[in-house]
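For this depiction, one protein chain was excluded, whereas all remaining protein chains were kept in their positions.
Chain nomenclature is as follows: A, B and C, assigned in order of appearance, with residue numbering initiated at 1 for each chain independently.
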Amino acid sequence: MAKLWQKNYELNELVEEFTVGDDFLLDRHLVVSDCVASIAHAVMLESIGLLKKSELQGLVKELKNIIKLAEKGQFVIEKKDEDCHTAIENHLTQVLGEAGKKIHTGRSRNDQVLAALRLYSRDFMLHFQKNVLNLIESLIVFAKTNKNIPMPGRTHMQVAMPSSLGLWAGAFAEQLLDDLHLVQAVYDINNQSPLGSAASYGVPLPLNRELVSDLLAFKKVQNNVLYVQNSRGKMESMILDSLEQVLLTVSKLNCDIFLYSLPEFGYFCLPDELCTGSSIMPQKKNPDGIELLRAKVSSVAGYAAQVKNIVRNLPSGYNRDSQETKAPFIKALVPAIQCVQIAELTMEKLKVNETVLLDSFPPEIFATQEALDLVKSGMPFRDAYKKVTENLDNLKKYDPVESIKAVPYSGSAGNLKLELAENKKSDWEKAVGANREEIEKKLAQLTGFEVRLFI
Amino acid sequence: MAKLWQKNYELNELVEEFTVGDDFLLDRHLVVSDCVASIAHAVMLESIGLLKKSELQGLVKELKNIIKLAEKGQFVIEKKDEDCHTAIENHLTQVLGEAGKKIHTGRSRNDQVLAALRLYSRDFMLHFQKNVLNLIESLIVFAKTNKNIPMPGRTHMQVAMPSSLGLWAGAFAEQLLDDLHLVQAVYDINNQSPLGSAASYGVPLPLNRELVSDLLAFKKVQNNVLYVQNSRGKMESMILDSLEQVLLTVSKLNCDIFLYSLPEFGYFCLPDELCTGSSIMPQKKNPDGIELLRAKVSSVAGYAAQVKNIVRNLPSGYNRDSQETKAPFIKALVPAIQCVQIAELTMEKLKVNETVLLDSFPPEIFATQEALDLVKSGMPFRDAYKKVTENLDNLKKYDPVESIKAVPYSGSAGNLKLELAENKKSDWEKAVGANREEIEKKLAQLTGFEVRLFI
Amino acid sequence: MAKLWQKNYELNELVEEFTVGDDFLLDRHLVVSDCVASIAHAVMLESIGLLKKSELQGLVKELKNIIKLAEKGQFVIEKKDEDCHTAIENHLTQVLGEAGKKIHTGRSRNDQVLAALRLYSRDFMLHFQKNVLNLIESLIVFAKTNKNIPMPGRTHMQVAMPSSLGLWAGAFAEQLLDDLHLVQAVYDINNQSPLGSAASYGVPLPLNRELVSDLLAFKKVQNNVLYVQNSRGKMESMILDSLEQVLLTVSKLNCDIFLYSLPEFGYFCLPDELCTGSSIMPQKKNPDGIELLRAKVSSVAGYAAQVKNIVRNLPSGYNRDSQETKAPFIKALVPAIQCVQIAELTMEKLKVNETVLLDSFPPEIFATQEALDLVKSGMPFRDAYKKVTENLDNLKKYDPVESIKAVPYSGSAGNLKLELAENKKSDWEKAVGANREEIEKKLAQLTGFEVRLFI
Partner (left out) sequence: MAKLWQKNYELNELVEEFTVGDDFLLDRHLVVSDCVASIAHAVMLESIGLLKKSELQGLVKELKNIIKLAEKGQFVIEKKDEDCHTAIENHLTQVLGEAGKKIHTGRSRNDQVLAALRLYSRDFMLHFQKNVLNLIESLIVFAKTNKNIPMPGRTHMQVAMPSSLGLWAGAFAEQLLDDLHLVQAVYDINNQSPLGSAASYGVPLPLNRELVSDLLAFKKVQNNVLYVQNSRGKMESMILDSLEQVLLTVSKLNCDIFLYSLPEFGYFCLPDELCTGSSIMPQKKNPDGIELLRAKVSSVAGYAAQVKNIVRNLPSGYNRDSQETKAPFIKALVPAIQCVQIAELTMEKLKVNETVLLDSFPPEIFATQEALDLVKSGMPFRDAYKKVTENLDNLKKYDPVESIKAVPYSGSAGNLKLELAENKKSDWEKAVGANREEIEKKLAQLTGFEVRLFI
């Protein structure tokens, strides 16, 4: 079927190949979101008299039908359709005739794709937040369970001072909770309705942007229509940046697990179900999940950089360049969420080797404690430091389990204050849950059934 | 003078050169912040009996003295000092003897540099927010002043539909307001007190972390001591990411100004004071500010990527790698703030050529309007689109000034709703101002005078 | 069918999903290369007595069969196969039994994928070089055809001094010729045989690495078996870096064409067949190819960065991380080659508007010439510069066509020396052609027919 902009000349074949790209493949992720947004747009068009009631009914029925097909993987976007928007409009026109031709009234593919992306991203981010909260939960559980198990604290990866599994796991829980604050800010910026901006400059029709925004459970209309367009790509890069920040935290956790589960360390043991084998070496059990997580953090970072490199220094208004941001954006989402899930699974299944941990405290690990004991008895720190340095061969021996109680104040191994993290986690769970519920409710009102947008 | 960790062997000269790096140069930016944090730390040490009152007084007096010297550029950090922390401690010990040796009690250079960086960053971010708000102000003023001046709206940089200078400038104001939401989230995450975490694992002394946090006007203690250390570098990358997002917006504004002030467009004219000349071509007036802004946006992005590449996949606890994040972090801040200032200056000085703008409306720009006029009279959009496409040579002529009023709803050229942006801007100004005031008050209480940390 | 490393426990489902990734999709690009390498490996195994002649014949026949299927898109790699290597080995074992089980003797999937990637990359690079040479050809033709058509030379995008279309197009031809020097260096490094390195440490069998290398038309064996493995990912990043360098040149050409074909400039006119339309604005003709080229240059750069970020700071020997380099590597190749093709097509179809170009010479463009005329009569340059600066309103008028002949020496608009570029191009064509021919001949000897590896 025809392109939406079909003219009376033929596009060069190479140019066609070049410009269509993978949109027809990527867009299967956006079909449901596009249909949902189209239903809201149609309801609004009817409310201002640009669609007849019967036309609206026909459109809604057929759009729901497409959603059902898409959920079963049966709505096919062909290369000649260019993208999901064209495929859907062509389908509607084929089935409904006149009404199908009217659905594009008052919008452009520009705000249409923006609406689909915003809905899709919002749903993704709700899932992502949930998964991060699950990971935090597993970290807190691990920290509580292994609260008093000593672990050598390291700096420069060299044994430095006493630490504990509780401190170790708790550190990541708290960091992820802060990361969520960033994710939420990005969520808020995304949660605005772009519809009505059309091709960047609005349309001379009395559209009701507030109605559409409300039907789609957006928090508000994104006001300036040119800003709407200008945020294409940049919104995606904000989301990817926020994912990357979460993954930076996860990458550190992952790096620790990788090192500490090497046989040479032996603090942790990865269960078989997380490992794969070798095609040539019969004995191998390889921590592939951990290695791939390490790599995928870089992949997601690469996608984020790609999007930013594309949008940087572009003029305002729609530019075709933004199509090229779709692939890195959509392709980054699944690995990002998987990395979080793999980390959660690993924390849940990780076996701790307490004996090895207890045996890993060399005398030098208590050197600072000895110096500070001297400080407590009045010696200036620098002098105590010197004295201990000169006697490294005759250090006092402390008990590892006792030693982690030596630091008395909050935030230390002896006084984790895990309840701070627990309370915050619980607050986030409520907030994210409430957002999700409200959105699901509104979208169910609009479509008549529960829809899954992030697919 | 000696390094803080001096031992009885000599570091290889090449290794010394390699490891010292530029810290002794970069750290002049951090001297004041480090002194302020040291005063709070000393006050706390005295409160728990680890410093005598007289020692505290001596330390505070001398630390204030260093601040004064630093503000005049007279506190010199030499290469052999390694960094500002060593230079300051050495200075204190030289002047005060015993008391100087005690200042390092209960902390490590690790949490010391974190504290200095957090204070420095916080002050920077308050400045940065202020500058972004100034740019928003200039955009709103420009939008209001030129509200009804028509401008061809473009997509693919080709003339598309009627737009206005008001819509154009307003778009950037709204986008920056959303960007500020992200910046604020990062500000909040940064505004936590790292002190007490020492070398990542705390110290076995009854430190009062809450007191230090309060004295330094942090919002709260950053609890888990290992998390504190793990956030090194990552916090910097969050800040740089947020700057990059603001600069992406600025880069688009800048790109538009660059194109529209080319003589071939002539919409805008850059005043002489923003241009430079050529060493060989007598006639040249070059928009260097705009070109450098375009480049510096990439530079800041490069610095952000550098920091993330360094911290990705590192194990937890302090790693020396984090030293290498200091240069890209500190070096990104001035260009970031300058880009915003140059954009503001440009918006203030930009000369608008209304005649050229009015002459830039070709008949085709009204094609969509004509199609939608047909829609209003009942024709399906796709048919109207086709009909107009077939009659491109006989388009109706509309008046540019009237045409921008054609889109009736909020957010469009005819109905900008600038008051939304104005109100938000005013809210941000109040919030940022209140933060700044409270911090300045607390720091003045601590030091006895007004201190500037971002230098 | 079973994984090559199947053990008696089940991999966690999420881990399986995570680790398999898209290899089963990406690997369809590598099937032919893998089969070709497998034929050579089998021939070698037979030569050292590890395969019977009849087993070799069976394997070769079936591997050729797979090649035929793959060329028709009929060799399917299923998700459960993990990758093409497993799918092929499973297929061989199903068809041939015992012999199929023997093909993996003396190799690992590690050197197997390396061999496939090297063959695939080599074929790609031969194609890429050919396409770059075609673009150079089109630039030289354009430069010759429009040799004496004046064009304002710009600095800071402001009109600066007289230039010509010949100088403009010739500049890109010469730059691409230099870029090819880099591409060739990378081609050489890639053109080494990795087989025999197995899982990084060789195998205790008397393999004949030289024979395999020779059969596959590699220039030589890549000697150290651990180096072979260590070059995984890094080789890919070298290739991508070299592509990026070519694309940086193309991006500049593209940027010029974009600007100069804007109606406000009008120097060039893009033919319809290179433009697309809008779904809402009937009049639009958008230069989508040019915009996408601009974006895709960033995409390829992003892929290159992704690969480098993954391989940086990894330990030696095989790491699973390298799997994650496959997608960015393979996905970058088609856009890279398309960008070059689109640029070539654009150069071929570009319409030049000579009248507009002639009208675009403002008097100031001759200011330097006037200053240098004074220099020729003995005035110091700085004084001449000053004198002309003070008389910018009364500049002498020169003829544009004459003016481009004013610079007399080689490399300037008046003396392009295009023959230098022509000769170099011709040398490259011969060298690339000879490489290609030799390889095709050897591979045809091995397989019995002509094979296309880059698919």
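The criterion applied here is as follows: a residue touches a chain if its C-beta (ideal position, glycine included) is under 8 Å from a C-beta of that chain, and two chains touch if they have at least 3 such contacts.
Here the structure is a predicted model, which means the values were calculated and not measured.
**Student:** Which residue among C:F18, C:Y303, C:Y318 or C:F454 touches the omitted chain?
**Tutor:** C:Y318
**Student:** Any idea which of A:L25, A:L262 or A:A431 touches the chain not displayed?
**Tutor:** Only one of A:L25, A:L262 or A:A431 touches the chain omitted from view, namely A:L262.
**Student:** Tell me which of C:L69, C:V95 or C:I189 is the one touching the absent chain.
**Tutor:** C:I189
**Student:** In the complete assembly, which of A:T105, A:N313 or A:S410 touches the absent chain?
**Tutor:** A:N313
**Student:** Using the touch definition from the top, which of C:H29, C:H91 or C:R209 touches the missing chain?
**Tutor:** C:R209
**Student:** With the missing chain put back, which residues of chain C would touch it? List them for me.
**Tutor:** 7, 50, 93, 98, 101-102, 104-105, 110, 153-157, 160-163, 167-168, 170-175, 178, 181-182, 184-186, 188-189, 196-197, 199-209, 221-228, 230-231, 234, 237-238, 241, 244-245, 248-249, 251-256, 259, 294, 297-298, 301, 305, 308-309, 311-320, 368-369, 372-373, 375-376, 380-383, 389, 406-413, 416-417, 420-421
**Student:** Please give every residue of chain A in contact with the chain that is not shown.
**Tutor:** Interface residues of chain A facing the absent chain: 155-161, 258, 262-265, 278, 280-288, 291, 309, 312-313, 364-365, 367-368, 371, 385-386, 388-389, 392, 395.
**Student:** Extract the touching residues of chain B with respect to the undisplayed chain.
**Tutor:** 3-7, 9-12, 14-15, 17-19, 21, 85-86, 104, 107-110, 198-199, 203, 272-281, 284, 286, 288-289, 291-296, 298-299, 301-303, 305-306, 309-310, 319-325, 327-328, 338, 341-342, 345
Convention: only the chains that are shown with their structure count from here on.
**Student:** Can you work out the rotation angle that lays chain A over chain C using Cα coordinates, in steps of 5 degrees?
**Tutor:** Angle of the fitting rotation, chain A to chain C: 180 degrees.
**Student:** Averaging only over C-alpha atoms, locate the centres of chain A and chain B and give their separation in whole Å.
**Tutor:** 24
**Student:** Return the distance between the CA-based centres of chain A and chain C, expressed in whole Å.
**Tutor:** One centre to the other, that is 32 Å.
**Student:** Report the inter-chain centroid distance for chain B and chain C in whole angstrom, where each centroid is the mean of the CA atoms.
**Tutor:** Roughly 38 Å, centre to centre.
**Student:** Chain C: which residues touch two or more other chains?
**Tutor:** 278, 280-281, 284, 286, 288, 291, 309
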